[in-house]
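Notes follow once the structure below has been shown.
What you see is the complex with one protein chain gone and the rest in place.
Letters A, B and C mark the chains as written, and numbering starts fresh at 1 in each.
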Amino acid sequence: MTQSVAFIGLGAMGYRMAAHLPKYFEKVYVWNRNFDKAKQHATEYGTLAVELTEAVQADVIFSCLPTSDDVETLIDNVNIKSGAIWIDCTSGVPEAARRLAERLKTQNIDFLDAPVSGQTIGAENATLTVMVGGDVNAFECAYPAMAAIGKLIQHVGDSGAGFAVKAINNMLLAVNLWSVAEGFSTLKAHGVNLDAALNCINASSGKSMVTETIFPQRVLSREFPVTFALPLLAKDTGIALDLVHEAKLPAPILALTQSLIQAANLTAEPNSDFSSAVKMYEAWTKIILK
Amino acid sequence: MTQSVAFIGLGAMGYRMAAHLPKYFEKVYVWNRNFDKAKQHATEYGTLAVELTEAVQADVIFSCLPTSDDVETLIDNVNIKSGAIWIDCTSGVPEAARRLAERLKTQNIDFLDAPVSGQTIGAENATLTVMVGGDVNAFECAYPAMAAIGKLIQHVGDSGAGFAVKAINNMLLAVNLWSVAEGFSTLKAHGVNLDAALNCINASSGKSMVTETIFPQRVLSREFPVTFALPLLAKDTGIALDLVHEAKLPAPILALTQSLIQAANLTAEPNSDFSSAVKMYEAWTKIILK
Amino acid sequence: MTQSVAFIGLGAMGYRMAAHLPKYFEKVYVWNRNFDKAKQHATEYGTLAVELTEAVQADVIFSCLPTSDDVETLIDNVNIKSGAIWIDCTSGVPEAARRLAERLKTQNIDFLDAPVSGQTIGAENATLTVMVGGDVNAFECAYPAMAAIGKLIQHVGDSGAGFAVKAINNMLLAVNLWSVAEGFSTLKAHGVNLDAALNCINASSGKSMVTETIFPQRVLSREFPVTFALPLLAKDTGIALDLVHEAKLPAPILALTQSLIQAANLTAEPNSDFSSAVKMYEAWTKIILK
Partner (left out) sequence: MTQSVAFIGLGAMGYRMAAHLPKYFEKVYVWNRNFDKAKQHATEYGTLAVELTEAVQADVIFSCLPTSDDVETLIDNVNIKSGAIWIDCTSGVPEAARRLAERLKTQNIDFLDAPVSGQTIGAENATLTVMVGGDVNAFECAYPAMAAIGKLIQHVGDSGAGFAVKAINNMLLAVNLWSVAEGFSTLKAHGVNLDAALNCINASSGKSMVTETIFPQRVLSREFPVTFALPLLAKDTGIALDLVHEAKLPAPILALTQSLIQAANLTAEPNSDFSSAVKMYEAWTKIILK
C-alpha cells in the first residue's frame, strides 16, 4: 500500500508487531529510544531506522510504550504530520486517550487508542486482538495497518474505549487468576487431583482462559515465565478501578481483586510474571499449587 | 452389556440421562417419586418402570436428586443389593459422600460421587462431564455406565472429590458471572459498545465460559432462561465455602462471591435462573446490561 | 480579640458554628448564598451580614460548604485580603486543599483545611473536633478562632492532612455501621436479644461509636434522623479510597466498604440519613434490625 507507516517503541511486543508491516507497506519507518534496536530491526526486516522527527511524518504512526505518560511526553516533543493517524498500542489510560485525541484533533491528526492482547506469540504470528477507541473514519482508514499485525481488529467506541476494554479484560484475567488459586488450593487441601480437576472444569461452566492455559502452563508447571510483568497487571487493574470510580459505581469483586493484586505486586520479587501473584496466596496457605 | 442398571430421579437432567442407557444395557430400571414420569420414560425409551425396592437390586444404580439430604434419606430406607455400585450424580456435599461411602462399604456396596456438568443439552446429547470421587476399582467397573451418559468421565480423587470439584467449578462460574457484570457495567457507563467489547475479550486473556456463552445468551439477550436455578447456584457456592472453612483456608474472593450470590438469591424473584444474580447488581447501578 | 472574622456558608453546621464567634471577636462578618439567612444570623447573634467581597477582607475567613468544588469556585471569584487566613471546614478533598494552599500562598494568604466532626449538636455546643492541615504558624495564629467553635483543635499535618483524617474517620464509621449490621443480623437470626448483645459489646473489645450511640439511636430505634446525609458519607468514603489509590496501597476492607456504601447510596430513597445504608442490607436478608 502507498500509505507510509512508522512504528515507535520496539519492545518485546513492538519489535515483533513492526516486523509484519513491510509485507504490506512499502515504506515502514521504525524508531526506538535505544536506537540500536531500530537499526537491528531494519537489518532484519527491511524497515527504515530513522530519527523520531522523520518517523512522525508517516501517514500512520504506531506507538507501543510502557505507559500513557510515556506516550504523552513523546507527543509533546514532536511535530506530527498534519493528516496523520496515530495508533497507540500501549495499554494506556482512557482519560489520556481522550485528552490526546482532543488535542491532536486541533492539529488535524487522529488519535486511536488501540491496545492489543495476545502476548509476544500473538505479536509474532500477527494474531493479536486490537481493541480500538476513537473516530470511526480514522479507524477505517487505519484498518489495513492494524490488520497487518492482528487477527481481530475491533472498534469498541469513542476515544478511551479501547484502553477501557483492555483494562477490564486484564481485570477479569486477574479475578480469574486469583479465584482459581483459591479454588484449587481448597481442592488440594481436600486431596483432589488438580490435573483431573482442571480437565473437568475445562469441560464445564467454570472454564476460563486462566483454567485452559495460564494456570496449567504457568502456575501448575511452576514456570512463571516472565512474558507479562506483574507491575503491568497491577497498573491495568488500577486503570480498571479508576474507571469504576469515575463512573461512581460499586464493584466489590473488582475492588477486592485490585487490592489483592496490588498487595501481591508490592510483595513480589523484582521481574515477576503476572502469574506470580498467586505466590502471595501460597505464602498465606502454605499450599503449593502443583 | 450384561450389567443391570437403574436410574433413580427423573428430573430435567435425569430423564434425559437415563434415556441413553438402553442403547448399551439390556436391563434398565427407572424409578421416580412421581411414578407417572417413570412409566412415561419406559414407554418412550424402553426402560422398565419398577418399584424402588426392585430398582436398588441393579448392579449399577444412578441417583440424580436435588440435594445430598434427599439421597441419604432414600438410601436409609432401602436394601441395596450387595456388590452394587451406587453412582450419585446429584450436586452434593463432599462430607455426605464420605459418610455414605463409608457406611455402604460395610454392606459391600460402592458409592461414587459423580456430579455432572453440561446442563440439559449435555444430558440430551450424552456429552456431560462426569467428575467422579471414590474407589478406583468401582470407578473402572462403573465406567461403561457413566460413558453412556457423558463425554469426559474423570476420576478426580477419593470419596467427596467429585462433589468438591463440582462445587468449585460452580463457584468459579459465580465469580465470573458477577465480575463480568461489574466490568461490563463499567464499560457501559463509559459509553463502550458491549458486543464489541465481548468480541475482544473472547479473543483475549479475560475470556471465560461466562463471556463466551452465558453472558451473551442469558444476560445481554435479557432472556435469563431457567435451566439452572439460582437457589442451586447459591447452594453450590455454599458447599464450596464449607470446603474452604473445613480446610481453614483464607479465600477472600470466594467468600465475597458467596455473600453476593446469597444476597442475590435472597432478593431474586421465585424461579429465577442463576444468571439472574446480575439483576441485584443492576438494581444497585441502574445500568441494564444489554 | 482584635482579629476580624468572617464565616461563609450558613448551612446546618455553619449557622451554629458562626453563632459562637461574637463571644470572642468584635467584628464577625457572615455571608450566605441565600442572603436572608445571613441577615437572620445577624439579627439573632449580632454578626454583620455583608457582601461576599467585604467578607473576604477579614483577617480570618471560615468556609463551610458542601464540597471542595464549591470552595474553589468561590475563591476563584473573589479578591481575598493579603495576609488573611482561610479556614475551610468543608469535608473536602485533600488534593484540592494542596492546590488551594499553594495558589493562595502566592497571594500571601494561608489556607487551612479544617474539617469538623461532632454534628449539629457539637456545632451548637462548640464541642466540635477540628482536624487541621496546613502551615503550623497559620494554625497557631488562627487557633483562637477555631477554639471558639470546637473543643479539640488538632493540627494533623500539611495541607490536605485535615481532609484526609476526616475522610478516614468517616470511612471507619462506614465500616463499623455496615459490619455491625451484618453482625447483629446474624445474632437476630440465631434468636439473640439485640439490646442485651449491645450491652455486652459496649462493655467489650468490639465497642465503637456505632455500637454506643449510632446503632441504638438511629437503627434499632428505626428513626434514621437525617442529620448527616447518605450521599455525603458516600462522597467521604470515595475521598478516602482516592487517598488509598494515590498511595497505591491495597486496602481490601476499605475498598469493599466503599462499594457497599456506594450501592446503598444509589439505591436509597432521596434525603436519607447515612445510617439508612443498613436498609440495603436489610433488603437482602429480610431481617429488620430492631
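Assume contacts are C-beta pairs under 8 Å (C-beta built on N, C-alpha and C of every residue); 3 or more make two chains touch, one makes a residue touch a chain.
Small disclaimer: the values here were computed from a predicted structure and weren't measured.
Trainee: Thinking of the whole complex, not just what is shown, which of C:F25, C:F62, C:F111 or C:W178 touches the missing chain?
Mentor: The one listed residue touching the chain not shown is C:W178.
Trainee: Touching residues of chain C against the unshown chain: what are they?
Mentor: Considering the whole complex, chain C reaches the absent chain at 94, 117-118, 129, 131, 133, 151-152, 154-158, 160-161, 164-165, 168-173, 175-176, 178-180, 182-187, 189-193, 196-197, 199-201, 203-211, 214, 240, 243-244, 246-247, 249-254, 256-257, 260, 284-285, 287.
Trainee: Please identify, in ascending order, the residues of chain B that touch the omitted chain?
Mentor: Counting over the whole complex, chain B touches the hidden chain at residues 238, 241-242, 245, 248-252, 255-256, 258-260, 262-263, 266.
Trainee: List the residues of chain A that touch the chain left out of this view.
Mentor: On the chain A side, contact with the omitted chain comes from 252, 256, 263, 266-267, 283-286.
In the analysis below, only the chains that are shown with their structure count from here on.
Trainee: Just say which it is for the chain contacts: an open line, a closed ring, a star, complete, or other.
Mentor: Its topology is that of a complete graph.
Trainee: If more than half of the interface residue numbers appear on both sides, call it same; otherwise different. Which is it for chain B and chain C?
Mentor: Copies use mostly the same positions to touch.
Trainee: Report the most central chain, judged by the distance from each chain's C-alpha mean to the global C-alpha mean.
Mentor: Nearest to the common C-alpha centre lies chain A.
Trainee: Quick check: superposing chain A onto chain C on C-alpha atoms, how many degrees is the rotation, to the nearest 5?
Mentor: Superposing the C-alpha atoms of chain A on chain C needs a rotation of 180 degrees.
Trainee: So which chain is farthest from chain A, going by the mean of the CA atoms in each chain?
Mentor: Between chain A and every other chain, the largest centroid distance is to C.
Trainee: In whole angstrom, how far does the Cα centroid of chain A sit from the Cα centroid of chain B?
Mentor: Roughly 37 Å, centre to centre.
Trainee: Indicate the whole-number Å distance between the mean C-alpha point of chain A and the mean C-alpha point of chain C.
Mentor: 42
Trainee: Approximately how many whole Å separate the CA-defined centres of chain B and chain C?
Mentor: Spacing between the chain centres: roughly 52 Å.
Trainee: Counting only residues that touch at least 2 other chains, which ones in chain B make the list?
Mentor: 252, 256, 284-285
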